[in-house]
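A single protein chain has been removed from this complex, and every other one stays in its place.
In this document, chain identifiers A and B correspond to the written order of the chains, with residue numbering beginning at 1 in each.
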Amino acid sequence: MRFSAFILILLLYLLVGTASAQGEVTADDVNAIAKQLFCPVCENEPLDQCGTKACQDWRAEIRLQLEQGATEQEIKDNFQRRYGDRVLAEPPREGINWILWLLPVALVLFGGIWFARYLRQLQAGKSDPAPVVSSASGNPTAPPPQDDYVARIEDELRDNE
Amino acid sequence: MSELPEQLELNEAESAEIKPRRKWWVYVVWAGVAALILFLGYGLLNANETRPEVGKQAPDFAMTFFDGYEWEDYQAANLSDLEGKIVVLNFWASWCGPCEDEAGVLENGWQAWRDDDVVLLGIAYSDIDSDALDFMERFGITYPNAPDLRLDASDKYRITGVPETFFIDKDGTIAYVQPGPLTTSQLNSILQEILNS
Partner (left out) sequence: MLADIGYASLVTALIASVFAAFASWYGARTGNHRWVESARNAIAITFPLILVACLTMIVSLVRNDFSLEYVASVTSLDMPTYLKVTALWGGQKGSLLFWNLLLSLFTAAAMQRKWREDRELMPYALLVASFTQIFFLIITIFFENPFTRLPVVPLDGRGLNPLLRHPGMIIHPPMLYLGFVGFTIPYVFAMAALMSGHLDDAWIRTTRRWTLVAWLFLSLGLILGGRWAYDVLGWGGYWGWDPVENASLMPWLAGTAFLHSVMIQEKRGMFKLWNMVLIVITFLLVISGTFIVRSGVISSVHSFAQSAIGPLFFGFLVIMLVFSVYWIIRRHDALSAENRLNSFLSRESAFLANNFLIIAILAAVFIGTYFPIMSEMFGDKVVVGPPYYEKVTGPLFALLVLLMGIAPLTMWFRTNGMKMLRAMAWPAVGALIPIVIMIVVGLGSPGTWLGLWIATFAGILTVREYLKGTWARMRSKHENPFRALYSLVARNRRRYGGYLIHLGVVAMAFGIIGIEFFQQETQLLMQTGQTVDLGRYTLLFNGVDRFAGRDDLIITEATMDVYIGDRLVKTINPRTELYTRTGQPMTIPDLRSTPLEDFYVLLVAWEPQLADQATVRIYLNPLVNWVWAGGIIFIFGTLIAAWPDRADEKAIAASRARQRVAVATD
């Protein structure tokens, strides 16, 4: 009995504690969330900047939900559920939107692999019909025959510098 | 864009290979070009699509009514469930000034025409639900109303702003579109005309 009373008091204390830690909701708290949302009424303008009546109402709603103790993620989820994915500044990573997130990564990866392979090909001159280079490249790291030319260019560059 | 660099690589490889092998990447490039064209073409068509025209089937959508603003006994309904009635589909929002002027017109219209198989149906566009409820209470609105969930309905009707009203005939085709606020006389004459036809 005593123990459960203790638990009860502890729970109450925790509840009061978290509530007071939240304190008053400021405009900054509202803006921090509004920044991550787009109101369909002002296209391509983040909610924290848009001045229309509709967007003011939306910000008031964020404030209300914050005061009711909702977390940032919960508020964003609420808006997404109610108004669709278009209200999120960062498209949710689900369904077709994965294309948006994965395509650049895939391009960089494949591009990188291709790029490295291509460089190696260019360098080794594999099955290269041009006799100038292939004659010298029994060993790919061997200096190419234009070495004196290289030296000349480097001199030229040094002169420029 | 991704296939373009491949030309370089193949171009290199190719100088040594036999001719027939070169062809496949050309198809890849052309396929990419075609895909890009189709993609942009779709975007263009989609952007140029306008409101559903008069005479066309009214796009169906699902709605969950606001508490206290249900249609008959239904908590939720599809627009198609209202077939057989004339539907005055009104997109509005609590943040929209002209909607305030229009609210009384629509409520009076609802009272005047509800016995003639006319249903007034409000859809609150991009609105905070509590604000929408306040608005309806303030203007004494009693006709069925639903939030525009995920902006699905306004997308389907391609509204250009609020208020915007679609008159849907008993067979589910669009009979008249009114962008901007309605007046009582307009409402009456449009409904009369639909009923007469």
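Operating definition for what follows: contacts are C-beta pairs under 8 Å (C-beta built on N, C-alpha and C of every residue); 3 or more make two chains touch, one makes a residue touch a chain.
Note that the structure is predicted; figures quoted are calculated from it, not measured.
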item	value
Interface partners of the hidden chain - shown chains only, full complex considered	A, B
Which residue of B:81, B:101 or B:155 touches the chain not shown here	B:155
Residues in subunit A touching the chain absent from view	26-28, 31, 36, 38, 42-46, 49, 51, 84-92, 95-97, 99-101, 103-104, 107-108, 111-112, 115, 119, 122-123, 125, 128, 130, 133, 144, 146, 150, 153-154, 157-158, 160-161
Residues of subunit B in contact with the chain not shown	1-2, 4-5, 7-8, 11-12, 14-15, 26, 29-30, 33, 36-37, 39-44, 46-48, 150, 155
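Everything that follows uses one rule, which is that only the chains that are shown with their structure count from here on.
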item	value
Complex contact set, residues of subunit A against subunit B	39-41, 52-54, 56-58, 60-61, 64, 81-84, 86, 107, 110-111, 114, 117-118, 121-122, 127-129
Contact set on subunit B toward subunit A in their complex	2, 5-6, 8-9, 12-13, 15-16, 93-96, 126-131, 147, 149-152
